[in-house]
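Read through the structure below, which is laid out as structure tokens, and then see the notes.
All protein chains but one are shown in place.
We just call them A, B and C in the order they show up, numbering each chain from 1.
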Amino acid sequence: MFPFCFEWAWDISHIVFMGGLWYALSIIGAGMTFAIVKSVFDCAGHDDQDHGHH
Amino acid sequence: MNETPLIPAGVKRCSKWQFSLWMAAATAVLLWGVYAMYLIWYKGLNQTNMNDAYGFALWIWADLAVIALGGGAFFSGFLTYIINKNELKNIINLAVVIGFICYSSALLILAIDVGQPLRAWFIFWHANVHSMLTEVAFCLSCYFAVLTIEFIPLILENPRLDKKPFLHHLSHNMHGIMAIFAATGVFLSFFHQGSLGGVAGVLYGRPFAFREHILIWPFTFFLFTWSAAAYGPCFTILVTKITELITRKKLVKDNVIHLFAKISGWMIITYIIAKTIDTIYWAFVTAPGFGFTLMDFYASSTYNIGLLFAEIVICGFIPGLILITKRGRENSFLLMSAIILGVIGVSLNRWVMVLQVMAVPVFSFNEWYTYMPSWQEVATTVLPVAYGIIVISLAHRYLPVFPQEKELNPID
Amino acid sequence: MSSTDQNQTVSPKAEPEAAPDPIHHGPETNDSPPAKSSGWAVFLFFMIGFAGSLLSGWILFPELLYSKKSQPIDFNHALHLDEVSDGCESCHYFRDDGSFSGMPDLGSCIDCHEEAQSDDPEEIKFVDEYVTPGIEVPWLNHSKQPDCVFFSHSAHVMGADMSCESCHGDIGTSEHTRVYEENKLTGYSRDIWGHSISRLGKPEAGTPRPMKMNDCAKCHEEETGHKGACFQCHK
Partner (left out) sequence: MKEKNDYKQAKRYGMVIDLDKCTGCGACMVGCYSENNVPFKADETNKLDSINWIRIFKITNDKPYPETETCYIPMPCMQCDGVGKHGHPPCVSVCPAVATDYDYDTGIISQIYTRCFGCRYCMAACPYHARKFNWWDPVWPADMEKYLNPKVSPRMRGVVEKCSFCFHRYQQARDKAYLEKREELAENEYQTACAEACPTGAITFGDLNNKNHAVYKLKNSPKAFRLLERLNTNPKVYYLTSKKWVRRAGDNYLTHEEPGKIKNNMKEHH
């Protein structure tokens, strides 16, 4: 799973397969981070405005 | 202080008493499964009736089946977010809840099924990228994360949770980027549904399972993805209909159901044609190359040729043809028959691709292997059903799962 | 998921004066501080947590993980090395079948130590507690490997011409035994993992090499071009 694992090799199958995995994980991670951080700012920024209508 | 009610406004729900009774019944079944699960974890897989010839059995079937049936989630996500079939927004919530249930169940079953559950993380840490099972585990876990993310905003729409500003914003922001998650989910689903087919298709020591390849992917890879997309919606519609039956009210408008059914129908028809071609090629080219005739594979009284007929004709062409014709899908009896046949069909396909693979003797001097699950296996397989009923009941009671419910069932 | 608008009806701003708290750990109260000023508190909280986790990871956790043990007898390698004729191999030798004797048993010691030769308390203890009653010394093995591991001293020493020191460090010149730090979870010596927590860089000259699978693989890859098949080191 990581380059320091015993089984890791920089060959085409590892690059394609693990590339796909890390790509997916990054999107999921970045997406959630974005949503959470933005929500924190939204809360802090407009105290009692309503956000349901964007 | 006046608390915001837990139940969404504008809809009617059964009494607390009635709901508790219903939940108690489901929980009782759940606990039976949990007890069996405990036995298996504590005492080991000797609690099952699997053996060295039948290393993959009921659980792997259950795993493949729930994942195929949960395919409605990724396919409706694809249709809604990527090709903008907006009507399906009225059913996608349920598809996501079903997907969440199916995938969490699949992961749980896998955790019960391995001999050393505490080492299950090896599949990630020490992954062998050439194994189809690795691809399954990776995509399954990632896609489960995606489904959880898709489920969260719906949970946050519960009136009491929605009152908290942070959760309100979070729900809103997650909605905003849902298309990205959905696209990732479709990508992941495509691969792991396929890999589950690949699991059987790459077994070149098992002539019943083995299929020729395109690059590294055996035909079953594509057939599994295709069939999950085709039959998954049938299960979503079936659960909708069951929920409507139990709650005694209409929850999704007919045009939504008919659209979903029509798409499902075309997917089934195209899938079953591809499956037929695959079967013919396998029966007349692949298998004879290994010294087998088609009938060698169906020479058992349990596993007879009727299975193949049932899978392709009764649960394939018939529901497909019903669903693609306007009169078929708009007739409620035919629609129900078609979706039930579809659900049976895909489950049957997964059964055959797991259990029959094990049963067919490869040596000319061996008998057919037989296997009967132990009660512990049955209980742990029923567990996800009880769990699913509980989650859907909770979701329906407390969350706005069906956006059209209020309009279809005005309170006054 | 399109029902946010409908929810407006059920989530009216019942308490408009309640400032939304960005982190929300409790029921909302009217006197919660304004969100903006809490930013520094959050940052401070985060930094304290970060420092705390670093400290516990680098200091506290290793303290908890390893229990310190001493060898049953404080053995003096340097003294013995002066006395014997054949270097390390006088006691740690190859058998004819290619297997390695490892730590010597009582039989190898008894030739000289049937009776104490000095008034060194460690030697007297050795003779009284082990030689006379005939009990093998329960030495603590810093290099002990699990059951599933096959290690060939023959391949490394004879095949690859490696010296003892290249793996075990300068143990031959030591006058006292080292403290044996036993991993409480696995039961193996801390030497196996290595003493650098980050495991970056090479161990100093004279100190033993870490001996986890990746350490074997690293050296094998450098020396032979590949990590080797499983059965090269497993049994």
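In this text, contacts are C-beta pairs under 8 Å (C-beta built on N, C-alpha and C of every residue); 3 or more make two chains touch, one makes a residue touch a chain.
Please read these numbers as outputs of a predicted model, since none were measured by experiment.
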item	value
Residue of B:Val202, B:Ala229 or B:Ile269 in touch with the missing chain, whole complex considered	B:Val202
Which residue of C:Asp82, C:Asp97 or C:Asp111 touches the chain not shown here	C:Asp97
Options B:Lys89, B:His126 or B:Lys250, residue touching the unrepresented chain	B:His126
Residue among B:Asn51, B:Asn255 or B:Asn304 that touches the chain left out of view	B:Asn51
Residues of chain B (touch criterion as defined above) contacting the omitted chain	44-46, 51-56, 113-117, 119-120, 122-123, 126-128, 130-134, 137, 199, 202-207, 288-293, 296, 357-358, 362-365, 369
Where the missing chain touches chain C, by residue	94, 96-99, 146-148, 150, 152, 154-155, 158-159, 225-227, 229-232, 234-235
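We take it that only the chains that are shown with their structure count from here on.
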item	value
Chain B and chain C: spacing of chain centres that average the CA atoms, whole Å	45
Rounded Å distance, chain A centre to chain B centre (Cα mean)	26
Shared-contact residues (touching 2 or more other chains) in chain B	165-166, 168, 172
Touching two or more other chains - residues of chain A	6, 40, 43, 52
Chain A to chain B touching residues, read off their complex	1-2, 5-7, 13-14, 17-18, 20-21, 24-25, 27-28, 31-32, 34-36, 38-40, 42-43, 51-52, 54
Chain A - residues contacting chain C, complex	4, 6, 40, 43-44, 47-48, 50, 52-53
Complex interface listing, chain B residues touching chain A	124-130, 134-135, 138-139, 142, 145-146, 149, 165-166, 168-170, 172-174, 176-177, 180-181, 184, 187-188, 191
